[in-house]
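This is the structure I have questions about; it appears just below.
All protein chains but one are shown at their positions in the complex.
And then chain A:
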Amino acid sequence: MGTMHLLLSIKAGALRAGSSGQDTGRMKVLVLFALLAAANCEKVFIGDQVIRVNVESEEQILLLRALEQDTYWDLDFWLHPVNTEVPVDIRVPSSSLYAVKDYLRAHNIQFSVMISNLQELLDEEKAEMEENNMSERSSKSFNFGAYHSLETIYSWMDGLVAAHPNLVTKEQIGTSYEGRPMYVLKFSTGGDKRPAIWVDSGIHSREWVSQATGVWTANQIASDYGTDASLTSLLKTMDIYLLILANPDGYVHSHTSDRMWRKTRSKNPGSMCRGVDPNRNWDAGFGGPGASTNPCSDSYHGPSPHSEIEVKNVVNLVKNHGNFKSFISIHAYSQLLMYPYGYTCTDALHAAELDSVGRSAVQKLSSLHGTTYKVGSICKIIYQASGGSIDWTYNLGIKYSFAFELRDTGRYGFILPANQIIPTASETWLALKDIMEYVRDHSY
């Protein structure tokens, strides 16, 4: 980068001693100035200029060389006097400017001002570097193969938006029980409430590979746009909404206090136990089999449907949007791809189609690392469970409602080693894409 070169050329020359007594005062100021700058670990060059001399004769070379040896004006030669073929660049401290320019004119040495205020340029360069770092962080230096705190994920999201301003926006859909913002990343190339696909991760906070997969997937969508033909065509006509931390309070709690925390962190009146299972809290067979009435239970359904603000925020968005065509919720573990219903074992109307979509997706998933998944309705494949999100969305009319249970099958369970994050996310992406392509090609 051209601007990087400039920074490297600056030499720290502030502490050279003056040669005559009458300059001591000025030198003292200079030294103090340099010390202050050093204390900030940053030298400042306010008002300094960089001038270019186009050398015309050997005599001028000799003069410039003499100038270089003399420390009186504290000149900093960026390009040294060599011959008449090459220019000589000199950084002149602001305090020496008039004197130096007078001197050059007196000797008929032609010069031009290349940089009229070095500090201004440095400030601009610094700002640009920080911007670059942010977008680099979002794509290159962020470690997708590690589990991150909420703060890190939120700041990474800002970087992603900054790096892909024409594709990604961040929308706050509400706050959590403890007041944390809930953010959705919206991938859109325009339009107004285009048919959309919803993906959420981390509704059960202990399922860390889910949130990690959400992060990786967000990055993948952003980088695949423009390079992957299928995804690019999908985003021409559809939007993707991605809620990476669907349960922010629970996630923080699983980092700070209890790695096995699953629920929200709402207070339950009359009980010492906190939290509601956010995937038993939806208005679909609410309070039926597979959910507990005990606030201390990990599958406590809560006092009423959508009582949890984390759930309500999503409900509101989905209802207000009105044009979601697919709703996909990511959990862990068990290696399953499921469709409605959970609250009943009766087949959903579109069970056959959903099953076939699921099987195709799982085939794509397995093609990457050989990971095997089972496909079926929630009730038949895992257990009867009422109040689940994809049952509610399906009954709302969002036909292509699916839930993933990611790796593994129990050996590590919730504490899946970080080195499995990227393999898990990559294979899951193939399944997600397969489902999204199907949704794109089967509008309703």
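By definition in this document, a residue touches a chain if its C-beta (ideal position, glycine included) is under 8 Å from a C-beta of that chain, and two chains touch if they have at least 3 such contacts; residues count from 1.
Please note the rule applied: contacts and distances are computed from a predicted model.
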item	value
Protein name as given in UniProt for the chain not displayed, "NADH dehydrogenase [ubiquinone] iron-sulfur protein 3, mitochondrial", "AP-3 complex subunit sigma-2", "Cystatin LXN-type domain-containing protein" or "Actin-related protein 2/3 complex subunit"	"Cystatin LXN-type domain-containing protein"
Given A:127, A:260 or A:352, the one touching the chain that is not displayed	A:260
Which of A:46, A:127 or A:415 contacts the chain that the document leaves out	A:415
Positions on chain A where the hidden chain makes contact	146-147, 254-255, 259-260, 262, 272-273, 277, 288-294, 296-299, 334-335, 372, 374-376, 380-383, 409-420
